[in-house]
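A single protein chain has been omitted; all remaining protein chains appear in their positions.
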Amino acid sequence: MTTAPRLYRKPISTFWWLRRRSYFVFVLRELSSVFVAWFVVYLLFLVTAVSSGTAEYERFLNWSAGPWVLALNAITLVFVLLHAVTWFNLAPRAIVVRVRSWRVPPVLILALHYLLWGLLSAIVLWVVLR
Amino acid sequence: MTAFHNVVIVGGGGAGLRAAIAIAETNPRLSVAIVSKVYPMRSHTVSAEGGAAAVAGGDDSLDEHAYDTVSGSDWLSDQDAVEAFVAEAPRELLRLEHWGCPWSRGPDGRIAVRAFGGMKKKRTWFAADKTGFHLLHTLFQTSLSYQDIARYDEWFATTLLVDDGRVCGVVAIELATGRVETILASAVIVCTGGCGRVYPFTTNANIKTGDGMALAYQAGAPLKDMEFVQYHPTGLPFTGILITEATRAEGGWLLNKDGYRYLQDYDLGKPSPEPVMRSMELGPRDRLSQAFVHELEKGRTVDTPNGPIVYLDLRHLGADLIDTKLPFVRELCSKYQNIDPVRELIPVRPVVHYMMGGIHTDIHGATPLEGLYAAGEVACVSINGANRLGSNSLPELLVFGARAGRAAAEYVTSTGSGPISAVLAKGRAEEGRLERELARHVDGAERIADIRAEMQETMENGAGIYRDEDSLGKAADKLRELRDRFGKASIDDHSRTFNTDLVAALELSCMLDVAESIVACALRRDESRGAHQRTDFPARDDREFLAHSMIHREPDGTGRVSYLPVTITRWPPGERVYGR
Partner (left out) sequence: MVDRITLQVARYRPDQETEPVLQSYEVPLRKEWAVLDGLNYIKDQLDGTLSYRWSCRMGICGSCGMTINGEPQLSCATFLTDYAPGPVRVEPLRNFPVIRDLVVEIDDFMRKLTKVKPWLIREEDEPLEDGEYLQTPSEMDDYRKYSMCINCMLCYSACPVYALDPEFIGPAAIALAQRYNLDSRDEGAEDRRDVLASAEGVWACTFVGECSTACPKGVDPAGAIQRYKLTAATRSLKDFLLPWRAR
């Protein structure tokens, strides 16, 4: 009679994500969502400040100009850009479009993303500068 | 430990899976089990590349496919079997399509066909150049939808249990644990494939060690036509990796060291820029491999560190065609030979590829041993006779896998099972034998690998493309010596857990059985026919040898050769004509 063999299961290290460059970049990408969330919160602060009158708005601008908030927002900008670029790059893998029997080339899907981004940014800029 | 199934299928490749599905469909109440030493998707069916032949309509006919097969076999195939085969092949391939097999298509969405060696018309269905891969995965995945098909994955069947002239099961080892179990069955279907690893240069995978042939032979079933070993003309020089015949079907040329299409010197037709059916590079495999040997003797092959080679030229086909129809070939050449066939010549040489011989069966897959069936390369029905045409093997798996499955199912439902106490005792005896094998330590013993290497060298020298009485006699003596030495060899590994050393020893024992029967049958056949070429008997002798060699195991372990006449129905023996 034989008993079942003792299987070996290798334990996963807590720092598994430091072992490979691709894993590390992946974790950074995921982390960028936190910074995107901060930008949303910041935007809400801005909207609240604007709707609360000029004084409130001035106070908000002063606060934003402070070194910590500035630094935080700078880092956040970097992460938001990382977020957008990595997700845009991945989008063509998920969006496969066929027109009759012709497959839309992935680079076109990518280009459309950037185009839309550029367009929306232009509109927002125009609204802000008016 | 004992289990029981109505039908046990040994081997989980194309034939085994098809047989299991056939049983599950015709009689779902029967319990079916597949016992395989590897997971089914690893079976060697997976490496087949070129295609599967079946009459697809148009100006083709069953008679023509049959005639091509019969003449390709040098008239050694049983014509009743061939007629049944060509008639059922189209339905089987279509059934595969209905199960999802991604056959390559024409622009209209219909299944495409291409030319292949020895075929007068285009009738080879293909799935790019990975036909076997797609066929196997389609079959395996379809088999998953039948919950009643039990599987013993990575179980090595070591012996067939026979009681009172009837097969009643197998004894098998579970590789992961070393557990030995008796699996009782009312019928056993052997689908273990070929035995290319008996030779040193082969397209075959490591697992192709003739296990099923040895199992049946040891149990008392006869092996048939063992001397007919097919060398595929185009294998890569070091690895032996197959470069499919489809390269030639699409227009590839074979060139010697002077860049000359040498096949024109060997009564295979005249060269033309486009491929011509049944001519030149589209001739039958045995003739092409033999031509290589002649070129070698004339000093017109190229010497390389890995032996003599000739060149396969695909450069004129263009990158587009190669990437659409032969992408896997391009990948293999790039990876294993560091060349790009679009721009460079591929070095190739003949390598052992297929075993025409095998376990003797009738056209339903039944062997003379009651309760034992066989299908696929392990069996010899025979539809391939002395030489198999390319793309006939895959449909053979399906047609005869299904036939054997149905025949076994019918047999099981019409007969009950016998008393099991005698069988259980035999099972326990085998279990004891395996335990002793596992535990055996012999100091200073020979390695299994060394004996295996010597056996392979002996076979290549003694029973290669060309043989004679002298070379075969020497081979027979050497094999006897190796059998002795194997009896005194021992394994390094005595663990119970996944002991591949023990597996290698079991496989070597099977290979020695198969090698001995190849040589014994080759010695007795005093003629040249198809893949069996005797330099001392260069002509075909239909008077004496229009018959199959049958080899039975005698109680003292030697083989007794006898002859069984070939079944001729509509095509009396004629001249094999290619290129004219």
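Each chain gets a letter, A and B, in the order it is written, and its residues are counted from 1.
We take it that contacts are C-beta pairs under 8 Å (C-beta built on N, C-alpha and C of every residue); 3 or more make two chains touch, one makes a residue touch a chain.
Note that this is a predicted model, so its numbers are computed, not measured.
Enquirer: Which residue, B:Leu317, B:Ile448, B:Ile465 or B:Leu506, contacts the hidden chain when the whole complex is considered?
Expert: Only one of B:Leu317, B:Ile448, B:Ile465 or B:Leu506 touches the chain omitted from view, namely B:Ile448.
Enquirer: Out of B:Met41, B:Ala150, B:Leu321 or B:Ala547, which residue would touch the omitted chain in the full complex?
Expert: From the options B:Met41, B:Ala150, B:Leu321 or B:Ala547, the contact with the absent chain belongs to B:Met41.
Enquirer: Name every residue on chain A in touch with the hidden partner chain.
Expert: 5-10, 12, 16-17, 19-20, 22-23, 26, 30, 90, 93-96, 98, 101, 103
Enquirer: Please identify, in ascending order, the residues of chain B that touch the omitted chain?
Expert: Here the touching residues of chain B are 38-39, 41-44, 46-47, 91, 94-95, 97-100, 102-111, 130, 133-134, 137, 141-142, 144-145, 153, 176, 205-207, 238-239, 241-242, 306, 328, 332, 335-336, 447-450, 453, 491-493, 495-501, 504.
The rule we apply is simple: only the chains that are shown with their structure count from here on.
Enquirer: Report, in whole Å, the distance between the mean C-alpha point of chain A and the mean C-alpha point of chain B.
Expert: 57
Enquirer: Under the stated contact criterion, what part of chain B meets chain A in this complex?
Expert: My answer: residues 176-179, 496-498.
Enquirer: How about chain A: which of its residues touch chain B in the complex?
Expert: Contacts found on chain A: 2-5.
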